[in-house]
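Missing here is one protein chain; the remaining ones are kept as they sit in the complex.
Chain nomenclature is as follows: A, B and C, assigned in order of appearance, with residue numbering initiated at 1 for each chain independently.
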Amino acid sequence: MKFTSRRTAAVVGVALAAATLTACTEEAAGDDTGDAGAATESCDPSEVTLVGQVRNESNPYEASWLDGGDAFAEQVGLSQERLTYDGDSTRQQEQISQLLAGDTDCLVMNVLPNGDSDTPPIVEGAEEAGAFLVTQWNKPADLAVTDYDSWLSHITYDGVDSGKQIGDALAEAIGGSGGIIALQGILDTGAAKDRFAGLEESLAGNPDVELLDDQTANFSRAEALDVTKTLLTKHGEDVKGIWAANDDMALGALEALEQAGRTDVAVVGIDAVPDALTAIEDGTMTATVSSDGPWQGGIGLAIGYCVATGELAVEDIAAEDRAWYAEQFLIEQENVGDFVAPETSESDFACDNLFSRSQGAIS
Amino acid sequence: MSTPVVTKPAPDAATVARPTVGQRLTAFMPVIALVVLLAALTVADPSFLTQSSLTAVVRTAAPLVVLAAGATLVVLCGGIDLSIAALCSLGTVLFAMWLPDLGGLTLLAVVAATGAIGALQGLAHVFLRIPSFIVTLGGMSIFGAVALVISDAGPIRVVDREATHWLTLYLAGVLPMAFVVALLVVAVVWTVQRFTPLDSWIRATGYSESAARLASAPVDRVKVAAFTVSGACAGLAAVMLVSRNFSGSPTMADNLLLPAVAAIVVGGTAITGGHGSLWRSLAGALVVTLLRVGLPIVGVPSAYEQILYGAIIVAAVALTLDRSKLLIIK
Amino acid sequence: MNMQIEPEQRATAPVTALEVRGLVKHYPGVKALDGVDLVVRQHEVVGLAGENGAGKSTLLKALVGLVRPDDGEIWVRGEKVRLRSVVDAADHGIGMVFQEQSLVPNLTVAENIVLGSEGLGVRRGVYRWDAMRRLAQEQLDKIGSRIDPLARTDTLTFADRQMVEIAKVLRIEERTSHPPVIILDEPTSVLESKEIDALFTQVRRLREFASVVFVSHRLDEVLDVCDRVAVLRGGQSVGELPTADAAPDQLHRMMIGSTGSDDHYHGAAVEPPAEPREPRLVVRGLCGRTFRDVDLDVHAGEIVGIVGVHGSGREDVCRALFGAEPTTAGEVTLDGEELDLSGTRAACAAGVGYVPAERKTEGMVGPMSVADNMTLTKQEARCSGPLVRPRKQAKLVDTWIQRLSIRTPHRGTPIQRLSGGNQQKVVLARWLVSGDVRLLLLDHPTRGLDIGARSEVYRLMRELASSGVATVLLADSLEEAIGMSDRIVVMNDGRATTEVDAPVGDKPTPLDLVKEMV
Partner (left out) sequence: MSFRDTGPLIALVVIVGIFAALSPGFRTLSNAQNIMDAAAVLAVVTCGVTFVLMMGSIDLSTPGIMGASAITVALLVANNRNDNELGLLGVALAILVAAGLGCLSGLALVLLKVPSFMTTLGVSAVGLGVATLLFAGVQPNISDGTLSGWAVDRFLGLSTLTWIAVACVLVGWMVQRYTRLGRYAFAIGGAEEVLALSGVNVKPYKVAVFTMAGAFYGLGGVMVTSQLGAGLVQAGRGYDFSAITAAVVGGTLLAGGRGGVLHSTVGVLLVTVLTNGLVLVGVSPYWQGGVQGLIVVAAVAAAVIPQRRRNQVTK
């Protein structure tokens, strides 16, 4: 009796396992959207869904990005769905996969991945669902955009270059020699690493500039304030300059300097946020490198829109325009006036003018 | 003055052994909350209620379910595990690092490693008598640091996707394998709990630790076991995240801590211990996931989304919590 | 003391201070009060007696506004009142000293005394410690206590805390111009005999300026301190007795509604073993935090009582033998084998059982079922292998429910819904279900139980002893210790000082023991 029941159990178990295996499928059944690859038919312009996704709206740069997206959407008579994931990688993935579970035929996504590692799943998801995707800033170096059909383009700024540019500006500001401290971004991001690599390049070219200390302040103004204060105590008068991986941290460092009563320290950052530009105008900050939020918010959607509506074919996008560095400028007191109010014009987003700001393919 | 002759004159105490309608309803509250929320989202955006959309929700919810299920055991014992998210992040790093060497065994190795780390926390809690809140708060920062150091603070790509491919499959075309695994975890833990003395030990420990100890229930071992399972679940959730993201990263799951605890409480498990179950946490995790992904997808603007999230989560707990078991709400 | 009393009030004929007419209270499935009447006159101590479940606590709760009766009336000095809260009751001059002490442990004595009605002690939300201390001192003076009002309450002894409670309840005098009614709910259940005497002195003092309702399960006490006893049974008033001409038996009969046995301690005397055998439990030179060099022998089938005042260390010895309290030195053997004192699991595995004094917090897990509570300890009783066998468990639990006549609607009922006596029987059954218990350590096993429940516990203890279990008993009262034990060990200041044989027919008197205890 016992024996038979055990045999029955075994049979049932094997049967179940077999059923399980045969029932496994690569993708969910249901909507017939996923005919992998870019949709061959073009969408009616009014059917295109535009989605912009950034970390949060409580950051001026990213808020301006979404506003740029809205401006573009308005230009083509649509509206943009604004998504934010609060700097939470898992939440970003969750939102994307939920988005892709809906109607993806004419979906255009302009996404700021939270970190390098967040890009592959987004790309694969979009590819599978056939949604048009443009990513910005973060991408693993070995992931090639040209391997995909739905992933139209990846845009970023050359972090190594910007890190080096402001490093050089800082070296110049402190007279070519002296100690500096560096405030790193979130350690787990490509931007932070590239920018720091740029600083190291700059240091190599300025042998008399000494890096006294580097600490992370996680791209945060508040953390930069505390870290800078502590480092100022540690190194005292030796600190001649502060290199920050973004403007928010540079602004935090400025506050720390003010509180410590130090006016002899040069500060540089990256991103050209409005407050930093004001500080450069006032002369309290030395330099920053521009990145253009409103343009980034618009251009990603524009590329997707042009492809979705058939005005541009994926095959026609040159390989060097699939992953490219956008134009950036070193902003110092002399030229700050040109950047205080960044403007985008409709012509920036015209389908035949999409890649005008390219500084070359990402190497 | 009467002179009755019966020996036991008092009326037989409470003849009600069966749960009342209200009590039965409380047991199903998490599911009711889930259905109501789903209905509300559908009203807000009718296209939300599609099969593929629901499939995506459960797929998304899988790691959260596993995390919450493990931590539920600790909560049932009257403690709390704040380290699950950091441990899960560490798990993703370990998985990505070990995969090239260990191949198919990596999953087991990661689950075993995180389980062992969980056990270590349990031992520290039990033998040093440090409140679990502190032990796991410390664990949270320690695991975060370890993950940062061994990964060199960067994501580690997983090249060999075959190892986690099975988790991305769909059972019968609709059920994501990850969710099936999550269901299995809940079912297995629940079954083990249900059919062994563990269930009564855990509840006794949660309701009244000193009574359980004086009844010679193996309180210390039960607690260590709960932390071990919680750790192992964090490892399994880590594998699920890796299968989704094709990489491990030292901060990948850090933001899942509060959603996981919220899932447990929304499910109606008492944060003070004793009362609750893993099934409730399953429903809770689905509610939290719906809130996290559903609100923005149906088009609630970011600022209002947070306000709504805050309000709904409090309302959901107000619904699901069985207050008859709790005298004082702290 | 009693400065507030106007002489003529005391002189006049007894005025009714409080009257209860036909009070009814239903709970789901139970009629807790079924038409209770009670009259309390001024300057009178009224005892309230009744078995557990007779409705005493519900009646008291109704009197202080914690329970709203479904029917019936409460009259205070000729005025019909509706009591909605403790404050309401206090405004009408009714206050209660609760059975479970109701002091906040981490506040000072002064704060506890004025808690909820700080009066001058707080001005616009700000404490004025001087005024508060004075207020508290006034109350403490009323009962002639010397407790420091600024001491933290959790540093006081149990008896002192009881005094603080009484001082606290006397605050209601300030809310009413009339003499108050003070309710004492089981005030003696955790006091030692000396402390009880002090309490009784207080009760007699209280009578000078207040009325007192005194509830105790110890009938001798009730008869001792009260002027009159009202008896409740099954939620009904079954009558009252003037204490002057009442005997405990008479009262007992009224309570249980039949003639109980005269001496509830000794059912049947156990034949002492013919020849002295090796003792089952041998303790030599046991030392711990609160006790030193304790020697103790307990034979199989023997009940050994340990008596001592608070601080004698007897509770800790008991817990140490169960592995729940660390020891620093000493040898303990059980049936010749060394007993592992490293933890409760080891003790349990060796066949030692322990019933803690704090039933509600240490003895049972309130929200869990009778069955789960009963089988929490011995896994073999409900499992085969690692798996729980629900049917096996149910059968066993039902057997023991029947054997110990535990009154519960169902084995799945949460134990907290049972009456105290039935709860205690479940806790005891926990050690019996596997049938391998060799030594039982009973720490106040009858605390808070009524007579009926107590005699059942006594009967059970006897049965276990006659089946060969060795028992160590920390009794609730000296009488209980004397009545139940075959031998009594007196502990004094952490040492076992004296041993007194107490065979049936040759029992020592309480006085003999008290001399040794202090």
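Simple rule for what comes next: a residue touches a chain if its C-beta (ideal position, glycine included) is under 8 Å from a C-beta of that chain, and two chains touch if they have at least 3 such contacts.
Nothing here was measured: the structure is a model prediction, and the numbers come from that model.
Novice: May I ask you to name the displayed chains that the omitted chain touches in the full complex?
Specialist: Every shown chain touched by the left-out chain: A, B, C.
Novice: Of the listed residues C:116, C:242 or C:468, which contacts the missing chain in the full complex?
Specialist: The missing chain is touched by C:116.
Novice: Could you pull out which residues of subunit C are in touch with the chain that's been left out?
Specialist: Considering the whole complex, subunit C reaches the absent chain at 66, 85-87, 90, 98, 102-107, 111, 115-118, 122, 125-127, 129, 168, 319, 323-326, 343-344.
Novice: Which subunit A residues touch the hidden chain?
Specialist: Residues 56-58, 60, 63-64, 66-67, 184, 187, 214-216, 220-222, 225-227, 229-231, 233-236, 251-252, 255, 258-259, 261, 273-275, 278 of subunit A touch the chain that is not shown.
Novice: Using the touch rule from the top, list residues of subunit B that touch the missing partner.
Specialist: 78-79, 124-126, 128-135, 137-146, 148-149, 153, 209-210, 213-214, 258, 261-262, 265-266, 271-273, 302-311, 313-315, 317-318, 321, 323, 327-330
Convention: only the chains that are shown with their structure count from here on.
Novice: Starting from the Cα centroid of subunit B, hunt down the chain whose centroid lies farthest away.
Specialist: It is C whose centre lies farthest from that of subunit B.
Novice: Averaged over CA atoms, how far is the centre of subunit B from the centre of subunit C? Could you give it in whole Å?
Specialist: 42
Novice: Per the centroid of Cα atoms for each chain, what is the distance between subunit A and subunit B, given in Å?
Specialist: Centre-to-centre distance between subunit A and subunit B: 32 Å.
Novice: Where in subunit A do residues touch two or more other chains at once?
Specialist: Correct list: empty.
Novice: Under the definition above, what is the set of subunit A residues touching subunit B in their complex?
Specialist: My answer: residues 20, 23-31, 33, 56-57, 81-84, 86-91, 93-95, 97-103, 115-118, 120-121, 124, 140, 142, 186-188, 193.
Novice: Per the contact definition, I'd like the list of subunit B residues that touch subunit A in the complex.
Specialist: Within the complex, subunit B touches subunit A at residues 47-48, 50-53, 55-57, 59-60, 63, 148, 153-157, 166, 169-174, 176-177, 241, 244-253, 255-256, 289, 292-294, 296-297, 299, 301-303.
Novice: Can you list the residues on subunit C that touch subunit B in the complex?
Specialist: 27-31, 51, 53-54, 233-235, 238-239, 254, 256-258, 322, 324, 344-345, 347-348, 354, 356, 361-368, 372-373, 375-377, 379, 382-383, 386-388, 407-410, 412-413, 417-419, 422, 430, 452
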